[in-house]
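Only one protein chain is missing from this complex, and each of the others stays in its spot.
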Amino acid sequence: MSEEVKQEVPVAVEAEAKPKAEMLLPKGDELVLSSSPHIHADEDVQKIMVKVIIALMPALFAGMLLFGNAAIMVILYCVAFSVAAEMIWCKIAGKPLDTVKDFSAVLTGLLLAMNLSAGVPWWLCLIGAFLAIWLGKQVFGGLGHNPFNPALVARVALLIALPKYMTSWVPTKFMNGNVGSYAQRFFTPEAWNNVLGEQLDGITCATPLGVVSTTEKVLQNAQGVFANVANPEAYQQYFLGNMGGCLGETSAVALLLGGIILILFKLIKWQVPVFYVATVAIFTAIINYFFPGVTPPALFHILTGGLLLGAIFMATDMVTSPMTKKGAVIFGMGCGVITCVIRIWGNYPEGVSFAILFMNALVPLIDRFASKKPFGYNVRDDKEGAKA
Amino acid sequence: MSKSKGLTFKGGIHPSKDGKALSSSAAIQDAPLLKEYQLIIQQNIGAPPKLLVAKGDEVKKGQLIAEAGGFVSVPLHSPTSGKISKIDSIPGPMGIPVQAVVIAADGEDQWGELMESMDWKAAEPQAIKDRVRDAGVVGMGGAAFPTHVKLSPPPGKEIDCLILNGAECEPYLTADHRLMMEYPEKVLEGAAILGKALGVTDVYIGVEVNKMDAIDTLLAKADDYGVKIVGLQVKYPQGAEKHLISAITKREVPTGGLPMDVGCVVQNVGSAAAVADAVVEGKPLIDRITTVTGEPVKNPSNWRLKLGTPVIEAIKFAGGVVCEPGKVILGGPMMGFAQKSLLVTVTKNTSGILLMKKDEITQYQSVACIRCGRCVDACPMNLQPGSLSAAIESEKFDLAAKNNIMDCVECGSCAYVCPSNRPLVQHFRRAKAEIRKITKK
Partner (left out) sequence: MEVFIAAVIAMAVIGILLGAVIGIAAKLFKVEVDPRIDLVTELLPGANCGGCGKAGCADFARSVISGENPPSKCPVASQEQVSAIAKALGIEVGDAVKKVAVVFCGGDHNQEKVQVLYNGVNDCVSASLIAGGPKGCSYGCLGMGSCARACPFNAIEIVNGLAVVHPDLCVGCGACVDTCPRDLIKLVPQDAKVHIYCSSPEKGAAKMKVCSVPCIACRKCVKAGEEGQFTVDGFSVSVNYDAEKLVDTSIFENVKCPTGCLLSEAEHLKIEKAQTSEVA
């Protein structure tokens, strides 16, 4: 039997005609209408705040390293209370929580913490945070409307209201060792007598500027005391941050690192810190040259106190500093002059906060007079603007 | 010519998303013939042209259908052969309905009678200017100012320098780039013709150095026409007339003044090519090169579109879209106009049709200025946009006028860099409109 081989008759299958790709046309019913320009740089307020916080990190870490747990707690309290203050205000005022989301409250909290001594109690951080956010920023209308730097408003208000707490400086972790060598530099004359036999942690220490300012008034020829606090070994310690002071202002190296980050990312106008520090340096150098008993040399002034913190992080706050480059130069120089005047002849050992607040008040005036000449003005004899 | 870094001006911005790569290598294609063209009647600054045709008239390609309505006006020509089906109002590029001549094409696309070819080297300057006017040439970079008027400065204004704008500083647009790459001789001849009409020998073409291939193509033939090619730094708004003049000649146009006040005349390279067509071949202005581009567009490309082509058809030429666009812009992304309707048609100054995806669109917010000063650094006119916008929000228009708001060229650099996304240009447009209303009273 022959197997019937079924021959498969190939059925002509038409290759399935691929449907011609339909051209998708726009319907144009979901168009957005807005003014030009229709593209935008990849930058917004949140990104700027985050970058500034990153630039603050070196100084914050230095503070935590130098002053230990107390500093960490102060920082945490300040940030937490600042964010809380912002949220409460926004709730009460019925505003959206945008300013919390864009980290501006966090930044204010961090800057406030940098301006406080590591030994302050938690309730002082609470008062400070509310002062900074409510009195320093929100009563004026919120972000962008405040004329004064909020963290400085809080610092100055606390200084005047609670001077004892604000000037109780905690010694750094690296000040245990040869008490004697530190003593003359960092201890108040009264504490000096009690130093031997007591735990270091329980003693408050003076800042170098504090020593200078009390010394000037007591002694006729202060040069000897100045030499104690203003010599190359001391400068080394100051540069690293091993001195009394606010937890963010002591470490010059960390602050300078932060400053370089800020300038590289174009977050601040470099004219402000450069002209501020230069003015202080020149002013004090001249005074020190002619009257060495009145004030220590320029390098001392640069490395001690809140000058670097103020010049790099506080004076350069965008909202409260001039918008033009020329204005920034004037602003920096003005801050420098006032700082020196307060430090040398004023009642307070430190003049940075007051100087910056004073110049903040002058910023609208500076902006008005330090603007660039509009394009095409050089060639006209009259100063009329373009006609309609 | 200085090839290295290029000349420039103070201020300005560098848009990070250039977008030109999408279409810069797409050669210009001739658009297929459509069944209908809706030619907007007023396509120039100045007086609208006066219609010479009526419904039912037969027209040939290039035929005069509207004559100039005054000195500051140009005639209008039919883009194809066919019949006038109606004269109706259609959506206009500024959002308001405008009058248009609707031409039903007969498919032949036949030229009517062309004007005589002119020996421009021997011709009188006035004859060249008349030809430029008769061809309907306007500023094709966006302003649509009648070219023959620019070539006729009032007595007392000495012109010694002609600059051609090949900068194309707007992101995404590549029409001028391709024109210079593919028709360099036309551009150069146009430049020389314009130079003859003005009676100047200093003729420059400014090109941004991101278009080195265009610069090289032009350089190869530039000497034959006596034209100098100048490299410009890649910056926005390099193509703005005042800054082009400042970069190339270091002269500053006085406020409220015009380029002729400093002895310069600026023309777009597209206008120069149109002038060359008009003078050498006798062709009137009936089409132009437009870039159809953007992320949503399937095939971003450059097209020679006839005037009166609806935007939806132009998008069809480019292969349609890959997703529904969130914005349709006529012009570039920095100064272009957002559109409400896809039925708007191409005019003499439509340099680009740009589509944007929904998630690419930045939202403007009316939040406070954080006084960062980025706008002050970016403004090419040295104004203070932050202070000006604060004054305008408080409706203090006289304060804004005192601070030179009328000098603003609406380039958009300030709003581009503002971290708070404030609608700065919209504020300035409003202030300028209010100030014009007040000064008119």
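Letters A and B mark the chains as written, and numbering starts fresh at 1 in each.
Criterion: a residue touches a chain if its C-beta (ideal position, glycine included) is under 8 Å from a C-beta of that chain, and two chains touch if they have at least 3 such contacts.
Please read these numbers as outputs of a predicted model, since none were measured by experiment.
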#### Entry: From B:89, B:201 or B:394, residue that would touch the chain that is not displayed
B:89
### Query
Considering the whole complex, which of B:70, B:97, B:199 or B:226 touches the chain not shown?
B:97
### Summary
Among listed residues B:35, B:55 or B:340, the absent chain is touched only by B:340
### Query
List the chain B residues touching the unshown chain?
89, 94-97, 337-340, 361, 363-364, 366, 423, 426-427, 429-430, 433-434
## Note on the structure
On chain A, the omitted chain is touched by residues 30-35
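To be clear about the criterion, only the chains that are shown with their structure count from here on.
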### Task
Flag every residue of chain B that touches chain A in the complex, lowest number first.
13, 15-17, 171, 242, 246, 252-257, 262, 296, 298, 312, 315-316, 319-329, 333-342, 354-356, 358, 360-362, 364, 367-374, 376-377, 380-384, 386-387, 401-402, 404, 406-407, 410, 412-413, 415-417, 419-421, 423, 425-426, 429, 432, 435-436, 439-440
### Message
Please output the residues of chain A touching chain B within their complex, sorted ascending.
### Response
23-28, 30-45, 47-48, 98, 141-145, 269, 318-325, 367, 371-380, 384-388
